[in-house]
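Read through the structure below, which is laid out as structure tokens, and then see the notes.
Yeah, one chain of the complex is gone here, protein chain that is, but the others are all in their spots.
Now for subunit A:
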């Protein structure tokens, strides 16, 4: 495939449905009202010269290059700022326009260094292109460009450079930072020839508020802002459109290549999740794929006290299969299991669960969604009948009131956050329910109408109090409820929430939320127009995670905020394919498509195709597997693409479970923490090295395309297939498309999905079947999947994790923008310049009480364990609450978290741990011991050692 050049229409698409017809250069064109003449011209293939215009940002009208003439109107207006009108007759190329444009270009070029041959943007420079387009042959004012400010290169950002000498002051970068990203980190400083792009108050890019999303680099028409990889390698020669492998937004990118070398990742404008935008992770943090610590050869060892021994793929599969079979023969069929990965493709996930169900002969399969969004599956399935969010991301453009509960989109889902911020700047209102003052509470041109800073663990009480206000103040949409929901269940629920003990005033002592603020928030959500709830792991990772999800569903149903654009219940999924992993039957109790394993007809359809009899009982969940391992009934585990030792709660218990197993098979890119307890290591392939699909948080199935040969030699689905074959369970897929065909044949909601349809449509949101052949952007339009929407009583139950004299503070955990989950990928990129260690956020009052200063080492202890890390004193957290991230294994925040979990799903209660904080001199005994053990466990025998 050649380099994909997306058409730049110059100005954004108009949303109007009213069409306007005009004539441009003698050709008639009909476009939506509000379209610029520049865009209308491009619609018929006429590229009016331009420099300051690009269709990712609004028209600016500063470069004076895109001038046109209009019959009956005087002057030469800019086509980017002039809207179309019925009957206009426009000329884009006249003698007068040609002369003006040449004159303008002369001025630009006279102020620009002409080092084109050695410039990194040579061949990819719009200034160069425009000089050609206007026929510039001479510059009367000289060529030196010496008047332009040249303060030298700013190379502070690890991924791009800023060369002010090449800046034409078009302001595209400034506008991209404002309009697309919403950070407002850039401005133009100075006047006239002194004008220069300035990050913040003339700071360096790294020292400014820049979040390194890359929007400015993408918008820059010259080499002023340019990727360091392009400067180092050169311009790319081909593009492959693929899907990001970080968060659940699922951004579409062009992987721009030279040979098999990735030059850069550029967000794709046709990507329906990201609409051409990106964040620092997807845009830049792909260097881990080539990191020196990546393991490319299979390895085995009979004991974790031995060094690893590199072996052939055949020997690795043979050893793994023989161990699995030996263990089953000795301890029984149900003594082994596996974990699918939300980082891997749908096809790979499907194969792992198939191997376990059909090859291992049990249902001991689980996935990392267990520890993040399993309550979403339970809660939304109960309320609506489907384990997924109700909307697409475009829906936010129609929202009037956004309620964010337990999510931090600017860090966790940054590209969606940018779209959300744009809508908020346009006037939508915002309610934030979160213990921390997340950035969205107050940032550039955004201020939440209400921030409800609840005590961790009291989500259900707060949401039920919101329902109390809605019901008791007569704000419920009874017409919607009567038509769409079970009315008797609603009445039962309404009488429950209306009880005085559920009022904001009665619950304030538990929740810490100002009753008046809560009432205002409830009124705003119920009466402010289209209300949409977005939520994250601050909802699910609690002992009442599933109840909280159902409380959210109750609010949406009671106010009629379902079934159309702009509303809905929207879980912000953490990982790139957590939705897909759940869809693919990764949970131990259900087959692909969320159908219970005990349902005979469903099970029989799989049995018929797979040629085996399936066990009709649910298998073990991850925490149950670890418990069973400690108890001695679970002995072997195949883990694909997950690091349970670092990511799962109560690290000591996880370690004990893993240590008790006789065969742990880790299939991953790196020797992660779990691999310290592994006996077989199967090297994995990155998302750049394989074909498949991911499904994002809006149920959007998107292609992952192989852009280079797997460095380890096999795509991950091939690894699972060969392991299955070694086990004696035959698989013979030639391509992941065949696996998708099998998924479609067995799963009604995927019935219309195939690689051919994905090529045709670009992406598909499930359900996709005969009733919805092109997919389903918004669910539950006329009726809920389960029929009538179900209201569920949501009684608040305090967690068993209580503060007290020994552990008086509440710890809650989360992510930061530049790092991703356990950091296996992002820690192996230059993103570490933004976050090189986990820090403990602590309120100034709590810090002072303990004699802790900013940057001090502190001991963080809970009933489960302790670790040390450095303190960050901030009033973002409330007194009594501390917060940290879990990106770094040398901190191991999960040493501190407990075994408590959601009542319905066993999703761990990461968000509430009672802790104490005290000054410390450095790493704890446990950290020192762990570091020593990890170093020993990662040894790889030299060829001479291996031969002995």
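FYI, contacts are C-beta pairs under 8 Å (C-beta built on N, C-alpha and C of every residue); 3 or more make two chains touch, one makes a residue touch a chain; residues count from 1.
The working rule: contacts and distances are computed from a predicted model.
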item	value
Name of the absent chain as recorded in UniProt (options "High-affinity branched-chain amino acid ABC transporter permease LivH", "Formate dehydrogenase subunit delta", "Cytochrome c oxidase subunit 1" or "Aldehyde oxidoreductase iron-sulfur-binding subunit PaoA")	"Formate dehydrogenase subunit delta"
Of A:79, A:547 or A:924, the one touching the omitted chain in the full complex	A:547
Selected from A:209, A:478, A:627 or A:890 as touching the chain missing from the view	A:627
From A:614, A:904 or A:917, residue that would touch the chain that is not displayed	A:904
Hidden partner chain, touching residue among A:589, A:652, A:850 or A:876	A:589
Positions on subunit A where the hidden chain makes contact	334, 363-364, 492, 543, 547, 588-589, 596, 598, 617-621, 624, 627-628, 631, 633, 792-795, 797, 800, 899, 901, 903-906
